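One protein chain omitted, others in place.
Chains here go by letter, A and B, matching the order in which they are written, and residues are numbered from 1 within each.
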Amino acid sequence: MTVSRWGLLGVAVLALLSVLFAALWWLSPTHDASTVVAAFWHGSLGTTSAFFSGTLVRAIPLALLGAGLCVAFRAGVFNIGGEGQLMIGAVAATFVGLGHSLGPLHVVIALVAGAAGGAAWAAIAAELRRRFGVLEVISTIMLNFIAASLVAYLVRGPLQEPTGVYPQTELVEVPARLVRLLPDFRLHAGIFIAVIVCAAAWWFLRETAAGFRVRAVGASPSAAAIIGRVDVPRVTFGALVASGALAGLAGGVEVTGVTYALYENISPGYGFSAIAVAILAGLRPAFVPLSALLFATLETGALGMQRDAGIPSVVASALEAVVILATLVIGAGFLRRTALPASTAP
Amino acid sequence: MTTAGPGDSPALELRGIHKRFGEVAALTDAGLVVRHGTVHAVLGENGAGKSTLMRVAIGLAAPDAGIVSVFGSATPRLSVRTASRAGLGMVHQHLSLAESLTAPENVALGGAGLYRSRQVVERLRAVADSSGLDVPLNIPVRELTLAQRQRLEILKALAADARVLILDEPTAVLAPTEVRDLLSWVRSFAARGGSVVLVTHKLREALSVADDITVLRRGRVTFAGPATGATESSLAGAIFPGAVATSAVAIGVPGEEVVVAERVSVADDRGTVRVRDASFVVRRHEIVGIAAVDGAGHHELMAALGALKRPASGELRLPQRVVVVPADRHRDGLILSMSLAENVALRGVGAARGRIAWGRVRERARALIQRFGIVAASEQAGAGTLSGGNQQRLVVAAALEQPVDLIVADNPTRGLDLRATAFVHEQLREAAASGAAVVVHSSDVDEVLELATRVLVVFHGTVSEAGLDRDRIGTLMLGAA
Partner (left out) sequence: MSDFAPLLEAAVRTAAPLLLAAIGESVSERAGVLNIGLEGCIIAGAYAAFVAGGTIPLAGYGAAVAAGAAVGLLLVAFSVWRRLDQIIVGTALTMLALGITGTLFRARGDIAAAIGSTEPAVVIPLLSSLPLVGRALFAQPVTTYLAFALAPAVWWWLHRTHAGLALRAVGDSHEAATAAGIRVGLVQAGAVVFGSALGGLAGGTLVLAQAGSFAESMSAGRGFIAIAIVALGRWRMTGVALASLAFGTAMALQYVVQALGWRVRYELVLMIPYLATLAALGVFGRGTAPAMLGRRRETS
């Protein structure tokens, strides 16, 4: 970003914060701004418990999803199906996790299953796009709703826990769980996975021919096809499936590391938050961890505000949308979408 | 030709027009005097400012300074609407018609209130009758041929009571017979009292039809006067900055066959067969020119030759190393948002595996910049920051970095100035001299003839061998045997 853009960003941030303050003051039942701020701080970064059990843990799936979206968006594929892909990944991982013990690698297999599940779910949209030219924006959103219904059905039906009281599954076997890193907190080994994935995505886009193809296709599909002799449909298909795999992995990580079970609303909108994460990171996987941390802070802070100051946490998603718009206006040029080809012939 | 009396004010006059686009001075003290009832040719090479001057005349661009005067009433600035009401009508080089609408709907565009199609159709019929131009009226414009669309644009202007018609490079994409028809219509329009401004870069055309000529060079007027006072060489001197040496590279005798096409048929993206049963060969050291009017199917033929499309039937044997120089360099030839080095890496990256050695890529890019004389800040500069000529140099450079067997070039000099055009021609000739086979298409038949050692004409999907005879090519392009 150029210097003037930093300046613009600074002004925008200040303006945003002021509006925010006003809004929060109006929203809170007690109309007490200081309580609101304290609640936000307390909930996100203020205590070790908030940070290591809340914010950091929340940043993990956001980073995984965000890295995947960097790849997809760079290829010009607009994958808004992160929610659904995460859920299906969670389903797959739960399934594996509930089964007979598969030895010391049980958790690994569960995570692989999660990634496979997410990939398969995204592949549906990818195939619809490739074969019939269906806009992935619409198909992935439809698949989100379908996945939600599927999960609802599973946790009230076939996979419901034995007592039949709660709409969730049993807890997964211990060998299928990600190890906790610190004794009193919920931080788990998934954080290493997230960091490694972001690094891998960075390396992929920057250093590999395949990653360059992704970038070329997103920047100009026709030049990529004519000059680069790139198989554009194959690249976009792969990018969509890859981002689905990472979303599914995120679902698997949530199940094996945090919840140990499947239930409805296992994703509090991670799929959409990840869009904001990726965009703020400028579609650069290297910045995704930081961006993910930022939005995780926003979300846990919002939860804190809900707990202590009576402001509904769903305000976070409105804020995330504002961040997307602001980033777009100030940093336009990051993004290009691949237009669908006129024909569906390969 | 009507002789305008001394008291008559000119149909269109532009005086002292200045126009800058950022750093670039597009027009400097440019002007034009179109006498009533005459055909006025505006000559100049690509980029000289002809189109800009016309856009100022018609109200699409506001001049930084200067006066536009139509039939004696002067105004510093026109809008499209006022220009039209004053009697100016323009047919743009790139036709601006809404393809999904019918002809009457296109003509009616810009009106207000209720749209009564019957009225518009009647008016169009009347104008068509009185002017002698005919166009089918009930089908969407996308189903009309290019020549028909051009006629529609003229009808549109006439239906708006245009008395001064500005035609911007109207013959660029027409077949020779269509050009003759258009030019004779232009003369008859002038004879009946209308005035025509013919913007073109073709010397001979201008001399054959114009009463007066104005020459623009780099935004300035270098000649303005009656056509009787000009010769080809004097005009050439006014158009071109200096004598340009065309390198006559000896190409050599045609060698082995590198392309063999046997009864090849190619379909377009929608599945319609656009090339039928084409059989021909292309040999090393040959420059095969493709002459065709828009829509003849040559686009699909070139896509097949460039290994971008598979033939629907028949056998097409292509050599190993095929490179394509696409017609639209901004959309298809370069990734403008990427650097020169990245664009160099782009060539053939579809087959690449593993890592990209960026250090080596940058070296290659620097070598290419040197070898092909590309003017750029560095190999890291964005491709979008280059001028049009340098962008095309980059495309050609990346294509010719390694020895190739076949070059398929589509309108490689479109929009380029003289130097860049000469550069491209030279590169193609040199490639042919070193053993490559070159297939090049240009919408400008004269360019085809200048470059080619052999000419193939495509008409309605049929490919036929023509000699290097302009008239024969022209007739074949239109399907008349």
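The definition used in the following text is that a residue touches a chain if its C-beta (ideal position, glycine included) is under 8 Å from a C-beta of that chain, and two chains touch if they have at least 3 such contacts.
Worth saying up front: this structure is predicted, and the values here are computed from it rather than measured.
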Given A:47, A:208, A:259 or A:317, the correct residue touching the omitted chain is A:317
Given A:39, A:57 or A:143, the correct residue touching the omitted chain is A:143
Contacting the left-out chain: of B:24, B:98, B:236 or B:357, that is B:98
Note that chain A touches the chain not displayed via residues 27-29, 78, 80, 124, 128, 131-135, 137-139, 141-143, 145-146, 149-150, 152-153, 156-157, 272, 275, 279, 310-312, 314-322, 324-325, 328-329, 332, 335-337, 339-340
Chain B residues touching the chain left out here are 60, 79-81, 84, 92, 94, 96-101, 105-106, 108-115
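By definition in this document, only the chains that are shown with their structure count from here on.
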Distance between the CA centroids of chain A and chain B (whole Å) is 48
The residues of chain A that touch chain B in their complex are 207-209, 212-213, 215-216, 219-220, 222-231, 333, 336, 341-343, 345
As the complex stands, chain B meets chain A at residues 269-271, 306-308, 324, 326, 331-338, 342-343, 345-356, 358, 395, 398
